[in-house]
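Here we show just some of the chains, and they stay where they sit in the whole.
A and B are the chain letters, set down in written order, and residue numbers restart from 1 in every chain.
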Amino acid sequence: MDKVLIGDILHKVRKENPLVHNITNVVVTNFTANGLLALGASPVMAYAPEEVGDMAKIAGALVLNMGTLNSATVESMIIAGKSANDHGVPVIFDPVGAGATPYRTEMAGRIMREVKISIIRGNAGEIANIAGFQAEVKGVDAGNVQGNQIDLAITAARKLQTIIVVTGKEDVITDGITTFVGRNGHPILTKVTGTGCLLTSVIGAFAAVEKNLLAAAASAVTAYGIAAELAAERTASKGPGNFQMEFLDQLASVSGQHVIEKAFIEQREGE
Amino acid sequence: MDKVLIGDILHKVRKENPLVHNITNVVVTNFTANGLLALGASPVMAYAPEEVGDMAKIAGALVLNMGTLNSATVESMIIAGKSANDHGVPVIFDPVGAGATPYRTEMAGRIMREVKISIIRGNAGEIANIAGFQAEVKGVDAGNVQGNQIDLAITAARKLQTIIVVTGKEDVITDGITTFVGRNGHPILTKVTGTGCLLTSVIGAFAAVEKNLLAAAASAVTAYGIAAELAAERTASKGPGNFQMEFLDQLASVSGQHVIEKAFIEQREGE
């Protein structure tokens, strides 16, 4: 993928300051808001069924995250999602913990049936679950995760007819036809809660300013991973506490130049 | 305003350790609690309708923040607010996002009708909205923001019969008769979520220990702004992540001496 384009979209986020409406979980709300602010976007969290439709329609993107879902939140997500759909606002979905309980699997299915989702981001297990490939994921072992993860993403994208972002040691971004594989990021991200959730919201910020949603998603994943690398260079030896604050700082300072120097994302040939 | 008085009220907060009952939004809860603790106050968050009346009446101040309001929270706010009113506990209101959706405008109105509010803090747009001056605010442009912001605050205070704090590049604190304009603070505050909300709760802490609520509000705004300046001196070049932790540290260490050296608050003549 063109590294200059990634920097350009990042620049547009900072210039346009898009409103990103998050209906997210109570664990990551503060971190998500601070991450979006640091990056240059304008976060808003609104949950009441009476207002989510009004908020979603004026947003640049709507992010639905089911990390601590309950029946009231799901109702609000559906109202907000339908309003976003009606007004051409892209909807990004993070099916946190799909598969962990039957309720989550069921609610993820309901959200996807009632709302047209533009981009879904999750780890391999979550994406497999919402695509109905539970069995195959259980069979994944360390030796062949990488290959499977790409296939999983592509198959899920085709089946669910949406852009799929599977994050892990490698990140896969695909619409089922064109597929990017990225390798930016740092393992310490797994020691800070909400780094996956924040990435989903950052994808929302990029999707708010770039109509090519596959490029937006791939660019967000790459810039986010580079910010993590920059922060890890300074703080990974200290630990996850100092890292998380430095990461916010690097989300604010990651630049097009950093992208050119550090981006590791390539289009996968063939299929 | 007398700088020694500001330091004295700050000192009283630390000495008396007032209980500040917050019914606030899910984005800023942790930051608000940590900010109040750092300052020397004693935060409590309680939301259940069964207990908010009991909690509010033993508090030194009640802070109502509608950042992520829903119908249940509004009910709890009204129960808590009436209990505070009955027991002489000052109520501080933060109409987050008033005007962003019709629901917020309506709920802000309902809270203000049912609860006697002592102090309201918001940005210019929020204050204009709750005072019913939407049109005038839309007309504000960069060239005449300052003048308008003072007029807005004074007019809102007179109309709503309460103390109004409008924060922004300049901060205006007024009861409609006496008006203070402050210039402490730092732009990086806008890059950390909840810095406005925390200020509202800090005003609550000051109002809990000082019966002259206008002096309490003006002192809180000034001390808070100075703590931000001290933190920015050390971390603004790093970014919003390191700043926010340093800001908590400076809320704990800002002193009467700092106030004397750095306070920039003056009473506005005339009107």
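The rule is short, and it goes like this: a residue touches a chain if its C-beta (ideal position, glycine included) is under 8 Å from a C-beta of that chain, and two chains touch if they have at least 3 such contacts.
Here the structure is a predicted model, which is why all the values come from computation and not from measurement.
Counting every copy of the one repeated chain, the full complex in this structure comes to 3, with 2 of them shown.
Keep in mind that, in the parts below, only the chains that are shown with their structure count from here on.
Inter-chain centre distance (subunit A to subunit B, centres taken as mean C-alpha positions): 34 Å.
The part of subunit A that touches subunit B in the complex is made up of residues 26, 29-30, 33-34, 37-38, 43-51, 54-55, 58, 72, 244-250, 252-253. In the complex of the two chains, the subunit B residues touching subunit A come out as 25-31, 67-71, 97, 100-104, 190-194, 238-242, 244-245.
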